[in-house]
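With one protein chain held back, the other chains of the complex are shown just where they sit.
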Amino acid sequence: MRNILLIISGLAVIAIGCKREEVKVYQIPKESAPQVMPHQTAPEWKVTGVTPANWEQMPSTGMRVAQYIVKGKDGSQGEVVVMPMAGMKASKEEILAIWRQQFGQNVKESSRKVKIGGDEGELYDFSGNQPKDSNIPERILVAMLFKDNVNWFFRLSGNNTVVEEAQNDFINYLNSVKLEQSAPGQSSEPKVNPHQMQPERNTTQAEQMPVELPVPENWKQLAPTPMAPLRYEVTSGNSTALITITRLDGDGGGLLPNINRWRGQIKLAPINQADLDKQITKIKTTAGEAIVVDFSGSNASNEPTRIVGIILPAGNHTWFFKMTGQDGAVNAHKDGLIKFVQSFKF
Amino acid sequence: MKKFIPIILLGIFGLWVIASMRPPAPKNGFDFGSFGSIPALLNGRIQPLDSVARNSLLQIRSKATVRIPSDQTATNSAGKYETMLPAEWLAEVIFNPAKADERRIFVIDHPELLSLLKLGEGKQFLSFNQLKPHFAEIDKQAERAQRIDPAQRTTFEKQVLKLYTGLVVFQRLKNSLFPEEYGNLNAALTELKNALKPGLEAFRASQAKKEFNQEDLNKLINILQKWDVVARSAYPRFIPPQENQHDKDSWQSPGEFLLHLVHDQNFVLPDAIEYYSRMCDALLQNKPDEFNRAVAEYKSYLASVYPQELSKVKREAFFNNFAPFAKAREIYIFAFILACISLVNLTEWLRRSSLYLLALAFVLHTVGIIFRMSIEGRPPVTNLYSSVVFVGWVVVLIGLYVEKKFPYGISIVVASIGGFATQIVAHYLSLSGDTMEVLRAVLDTNFWLATHVVTIAMGYGAVYVAGLFAVIYIILGVFTKRLTPELAQLLSRIVYGVMCFAILFSFLGTVLGGIWADQSWGRFWGWDPKENGALIIVLWTAIYLHARWGKLVSERGLMNMAVFGNIVTSWSWFGVNMLGVGLHSYGFMDTAAFWLLVFVASQLAIIAIGSLPPKYWKSLATNQETAVSEAGAPKPAV
Partner (left out) sequence: MRLTVVCLALAMILVFIGTLAQVDKGIFIVQKEFFQSFIVISDLRVFNYRIPVIFPGGYLIGLVLLLNLFVSNVMRFDLQPKRIGLLITHFGLLVLLVGQLLIDQFHTESNMRLVEGQSLNYSESYNRCELALVKISDPQADTVVSIPESLLEKGSVIRNPHIPFQVKIHEYFPNSRIENVSGGGENTASTLGAGRQLRVIPLPPETKSDSRNAPSAIVEIIGDNAPSGTWLVSLFIEQPQEFNVGNEKWTISLRPERYYKPYFITLIDFKHEKYPGTDIPKNFSSRVKITNPQTGEEREVLIYMNNPLRYGGETYYQGSFDPNDDRVSILQVVRNPAWATPYIACILVGLGMTIHFIINLGIFVNEQRKK
């Protein structure tokens, strides 16, 4: 009997120990396009329109699928920018409100219909009195078109003279504009998860937003989203905060509107420039002077939330470093964020 | 005459216990005892202000009492001291923050921290104001320390963080009822009321793009920002909800409420604010009668609208004041001393005295556990603290039962050691925070808490009882002549019986744990450190029993094994928490590691003594007829 037992156990040992895995083959129903794709690539847009000689085309970057510099007769410059925004949560009204606010209390506003390509859109005209050294343009003409689930914005901005001169050219451009899209997924380069990638060292691609930065070790990089290509999580004990780094062209829409947008996110009332000036601190960085703001409010679930934001204008762009989250973590990492920005090279 | 001593002693201690059931006497006429049983929401549960005070004090100075030097100018520990009741201190903090800032409640005694802040040597007591100049430095150090992984922090870093946290708690307390800069609640409310109408008008006008008064608007925004701080940083939430009255989550801080009201524009103060405002004024103006009246009227208001909450917090406030566990601890120690003397002296009246005291302590212990269960609405074991208290209870229970069967006083020694040792450990654990904290989601199931956790705790208790009896066997046998063959055999049988009990409950408890895990996340056994620890206890008790049945080990060897059981159980209960891995890590300690090692060393020492050859045993050398074989004790060399 003992022998039989030994043999059985021996077989069991062999069966357990020497299992080799096998290739499995099975069928599954056709996979429809996956419901939620966090790394969805936006379709490639091509925007063309009739432009006069004094509009110099700039390479399109990030969200701006077309960009021009308008050279005014008096030497000053204006700018034309075309931006599509798919699936944006902010409604048209909210965006208009932001722009209105940029111009402060004495904004003069008018609107009318305008033909954009073959469709009808709306053209808004904002102007106000800005102090001489402000980043906010004196006047902007903004045309908006909602087509095929995409919000299109065409913006002409600059001082009063330039915009007035360019107005007709702008409307001609709008009338003639063609919006073409290259089909998504045609490129055979699959999207790679940028979690662990080094930033591109290729200098000819200086305009490309890097996918990785040399951030402090305790910033844990997260997957990017369409609105924020660089995201990091920082923690302190049980509390967490999220750091996003974005780069927008030009002044990125202006200091005050962005700050008020942030304040709105944590249920704080908007402030005017004067109050803002009282609340900001300025820091010196290797790329120039940056502005630091620090607000505490509460988020949508009424949890105390704090935002520390650093805005750094540099060259043709403005960098926004924003840390949002619970007080403990924000507090613990504020210095780190400031130091990072101070030594920031791009 | 000597017959009556046990009863007399019982009577004396009994009176002492009953006397302490009285609520604390009013101080300077102010009835802080009553104030202490007002409910508020803190850390997810409704608790009496007395508990709020104690829990805050624990964070601020690691003690739930306030005994501080009276001299406001110095910082060292010399001079006269004064004592404040916890609720008295809290009342001052929330109603009279300026005065609270001067109380020297913060304690610093870590040498590096003292030198960093350039304070003298030795323990220093500082007030908030005295610490103000050092805030920047403390802030900087704390921020740095916070980024370090908790397991890697030095004691300096831990102390800095503790000080920082204490300061934050204190600051939040001051701003829980009203923004502290106003000095009192009424002033704050009045200013808000006055600024509200003009401010809202200005706001509306600005929205409609008409002319408006910027100053009025700014003033209102300013005031609202201050109340916003109260809304966000209030430590307890004082205001009971107007709707959803029994929903805990709807308790608010005055800041929240006021901000909501501004939007709502039906500006009616909640009743609670009225009462608090009266209490505040009365305290500031030193009018005890008015204070007491406001407290009493608030409580009758609460009794009509929130009766359950009020009665629950009253019970908890009473429990805090009565402190049955602290009393039980003292009485256990007395019982232990008397029982030891009775073993030496062998007098019946001493034994009886110790037995009666043990029983009294056990009753207090039981009462305490029942109170906690009724306050929390949970089975007796919900966290590490309550597990310690419950295991102690089990040890005493088994000890009492054995003493009844074999009235030699030895069981009283075992039970009383178990009693006071666990109470001391529990007291130490209670210093790290609220012992009645709410349960995290995964533990929120009364059924499994009542079955698995209680069964395991009973298993632990039984192993300790067996181990303690074995320790006594060894000590009596080696150092005295008292270990007669009859006594030896009796003890051996007791240990055997208790070990059977132990394996039954340990196995059952472990299995119930597995079933709970299977029901909750589909895995009966996950090799988690705590599961492994429980398994090790089952294995060890099984080894003991098999060694005994197979006559593989002598009686002395078996006793050594039983003592080893103490080490095994302590590892499973406390040691695994110190590894910090897996699902079971909800107890975080480090001085505890030191004391655990001390305990393990002591048990190993006893095993070493127990392994001495028979000729070194006083009892065995004189009692020739012993049937002890020389087999020794085969133990795995762990």
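Lettered A and B in written order, each chain numbered from 1.
Note that in this section a contact is a pair of C-beta atoms (placed from the backbone, for glycine too) under 8 Å apart; a residue touches a chain by one contact, two chains touch by 3 or more.
Computed from a predicted model, the values in this text were never measured in an experiment.
The missing chain, though absent from the display, is touched by one residue of B:Pro23, B:Gly497 or B:Pro614; that residue is B:Gly497. Among B:Gln214, B:Asn345 or B:Gln519, the one in contact with the hidden chain is B:Gln519.
Within the whole complex, the absent chain has one touching residue among B:Lys123, B:Arg153, B:Lys219 or B:Lys248, and that is B:Lys248.
Think of the hidden chain as still there; on subunit A it touches residues 1-2, 5, 9, 12-13, 16-17, 20-31, 35-36, 39, 188-193, 195-198, 200-202, 211, 222, 233, 238-240, 242.
Within the complete assembly, residues 41-45, 237, 248-249, 251, 405, 437-438, 440-442, 444-445, 448, 493, 497, 500-501, 503-504, 507-508, 511, 514-515, 518-529, 532-533, 535-536, 539-540, 542-543, 546-547, 549-550, 552, 576, 579-582, 636, 638 of subunit B touch the chain that is not shown.
Definition applied: only the chains that are shown with their structure count from here on.
Across the complex, subunit B is touched by residues 218, 236-237, 269, 296-298, 304, 328, 331-333, 335 of subunit A.
Listed in rising order, the residues of subunit B touching subunit A in the complex are 143, 146-147, 150, 221, 228, 232-233.
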